[in-house]
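Removed from the display is one protein chain of the complex; every other protein chain stays in position.
Up next, subunit A:
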């Protein structure tokens, strides 16, 4: 699994950082998504999928 994050679409709701803090964080200044790991470990893949669904602005995607 590979994650992509689009900070131009992100609205800083924080759902990703709340759901998988090991993979997602938020920038200090704008609060937009920061990707800590582009390729998450297998045991976090389900949680990452959940974060993608919860994201209100469609800023994160997986392939």
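Keep in mind that, in the parts below, a residue touches a chain if its C-beta (ideal position, glycine included) is under 8 Å from a C-beta of that chain, and two chains touch if they have at least 3 such contacts; residues count from 1.
The criterion applied here is as follows: contacts and distances are computed from a predicted model.
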*Undisplayed chain, where the name is taken from the UniProt record, one of "Cytochrome P450", "ABC-type polar-amino-acid transporter", "Acyl-CoA dehydrogenase" or "Peptide/nickel transport system ATP-binding protein"*: "Cytochrome P450"
*Please pick, from A:1, A:18 or A:62, the residue that touches the omitted chain in the full complex.*
A:18
*Would you write out the residues of subunit A that touch the absent chain, in ascending order?*
11-14, 17-19, 21, 25-32, 50, 53-54, 56-58
